[in-house]
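Accompanying notes for the structure given below.
A protein chain is absent from this complex, but the other protein chains hold their places.
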Amino acid sequence: MMKESEFPNRTVKIRAVPAARRRAEREGIDLSPVEGSGPGGIILEKDIEHFRITQGAVEGTLVTGKIHASSLARKLAEKRGVPIETVEGTGTRGRIMMGDVIKATEKPVILIKEKGIFGQTIPMTQMRKVIAKRMAQSAFTAPHIYFFTDVEMDELVKLREKILGDFEKQFNVRLSINDFIIKAVALTIREFPMLNAMVKGEEIHVMPEINIGLAVAMEEGLIVPAIPRADQLGLGKIAEMRADMVGRARLGKLKLEEIERGTFTVSSLAQYDVIFFTAILNPPQSGILSIGKTCDQLALKEGQVITKKIARFGLSVDHRIIDGTVAAAFLQSLKKRLEDPTFTFMHL
Amino acid sequence: MRELTYAQAINEALIQNLEKDERVFLMGEDIGKYGGIFQVTAGLLDKFGPERIIDTPISESAFVGAAIGAAMTGMRPVVEIMFIDFTTCAMDMIVNQMAKIHYMFGGRGKVPMVLRINIGAGRGAAAQHSQSFHAFFMHIPGLIVVTPSTPYDAKGLMNTAILDENPVIFVEHKKLYATKGPVPEEYYTIPFGKADIKRPGRDITIVATNAMVGRSLNVCEEFSKEGIEIEVVDPRTLQPLDKESILESVKKTGRLIVADEGPVTCGVSSEISALVAEEAIEYLQAPILRVGSPYTPVPFSPPLEKIYIPDEEDVKETVNKMKDYL
Partner (left out) sequence: MNLSHDQKIDLYKKMVTIRLFEEKVQDLYGRGLVPGLVHLYIGEEAVAAGVCANLRKDDYITSTHRGHGHVIAKGAELKYMMAELFGKKTGYCKGKGGSMHIADVEIGILGANGIAGGGIPIAVGAALSAKKRKTDQVTVCFFGDGASNNGTFHEGLNFASVHRLPVVFVCENNLYGISVSQKQHQAIQDISIRSVAYNMPGITLDGNDVLAVYEASGKAIQRARAGEGPTLMECKTYRWRGHHEGDPNRGRRYRTMEEVQEWVNKCPIKRFEEKLVEEKVLSKTKIKNIWEEVEKKIGEAVEFANQSPFPDPQDIFEDVYVS
């Protein structure tokens, strides 16, 4: 029988007495931040009590990390193109079972486009239920603060126009403004690591890689696949990946990992007549960027009247770990990058 | 209520049964004239005569076997083996005959007899007269195993044992024979498979057998002063075992100590620990601890014998270990 020490990659197991474990499971508490007062530091049931009290109003930390699902459920979810994290689990301790996936992939009874919808009571689809739960969780756990800035998109638009054709020839994908934004955000996060962090109890986990998620709207709700290590990738690669993932998202063929790896989200409503909007953080992330429509606006330049292409960017952050100055500085830095694209996107 | 010793309580039970049921008779070594090595059968020969109180030759196989035959054919024998150690001389009769007859014969035959034995070290009787392997009988399907800890329990359980249609191993304890307690004069029975909460508590459960019951109770007062209330559960019968009472107690306190004389290896405490781990693990606030003898034959020398016996000090030590989980 192998000893614990012979498993090099195993993480240290948390020691807790059975009654404590049961309590933690029932109340959705992650044991890792709990301090044990029993012999050898083992967690006793009373330690969980104590932990809850000292955490104040917080109704327990979010259970982060792995989504519990049976292997059959995972396989079926992948087969049917449903991101497993959007499926509500009805198994032991919220485990997602195969039946749950089957249920989630049933066609919703009533589509939103149908005319006879007024006066109807529509049951939530599985996906909607999960989204609703997570949105509520995020809103009520993380104190949000919002910041806005107007970005002059002229240079960026010009740059895109210029390289569009060649870009498509080389990378076989149509370059999008979002690609630039993704890269710029990633580079800016390098300066402001808190925007890439997650709160876990009394610890701030600064994620090792900058994976920028792009929100994709679907009939059933939002899906956010993430571009991994976006700060290190060339624009071409970003565009490729973006196109691929968005495409698969629309077909429901994303992998769970592609969603789970996200550390920051970019959400764009630029195609609508929305000037700006406030976004709710995508839990457990600490920052989200919202992009409004780019509009032509009148401006004065050296006494002359000119037009500028202005897009209003919004930034929501978790005020537990990001203060106003940090958020403001981030937004300012991002604005600068986007307004001076040549320097930004030179692969220096 | 008047008080009797444990030995006297059993004596009274035997008398009351000999009086009311002529099928009852006794067999054993030196139980008649001598009154039994621990005087449990004192006075019975004079009262009931040599036909019903039989002094046997030193032939355990023969007289235990004879009891089986008598029980199968309408009698209700109560046999004494002088020390549990000597049951080894009649092991075939006990394991292969007594325990299995009703089952093997598909119910066409039963063995309603009582086999009285005693366990426990502490009288310097050395290795062959002091062992406590009653757990062995708990492991043999077909046998009932009774372990009274007080004079009251002893009389009631003996009455039930004689009434019962199954073979009963009645496990007495050498050190309990002289202990005193209130015993009703009338005939009464105590059901098998019903534990007795000798002391209610809410912090720690001690499941104890025979002499360990008294030893456990003796340490409770001290811990009560510290605000720790110990619940002492006496199963009274090991087979059938009152699982429900044990589990209920553990679910309440979350902390279990099992105290039984004899080594813990494969002992009564091992079985009870396993049961609780299987059926109530999520209630446990602490690991299950066991109190028993060291894994050795019983030594003769008095200081070693004292170490061998799991006494109040050993129970206290274990409760102290449990305190870390309070």
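Per-chain residue numbering starts at 1, and chain names A and B are given in the order in which the chains are listed.
We take it that contacts are C-beta pairs under 8 Å (C-beta built on N, C-alpha and C of every residue); 3 or more make two chains touch, one makes a residue touch a chain.
Since we're looking at a predicted model, the values are computed, not measured.
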I'd like to know which visible chains would be in contact with the absent chain if the whole complex were considered. B
Given that one chain is not shown, which residue among B:Gly74, B:Pro141 or B:Pro303 touches it? B:Pro303
Had the left-out chain been drawn, it would touch chain B at residues 29-30, 32-35, 37, 55-62, 85-86, 89, 123-129, 294-297, 299-304, 307-308
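We take it that only the chains that are shown with their structure count from here on.
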Indicate the whole-number Å distance between the mean C-alpha point of chain A and the mean C-alpha point of chain B. 66
Counting only contacts in the complex, chain B reaches chain A at residues 254, 281-287, 324-325
In the complex with chain B, residue positions of chain A that touch it: 17-22, 38-39, 44-45
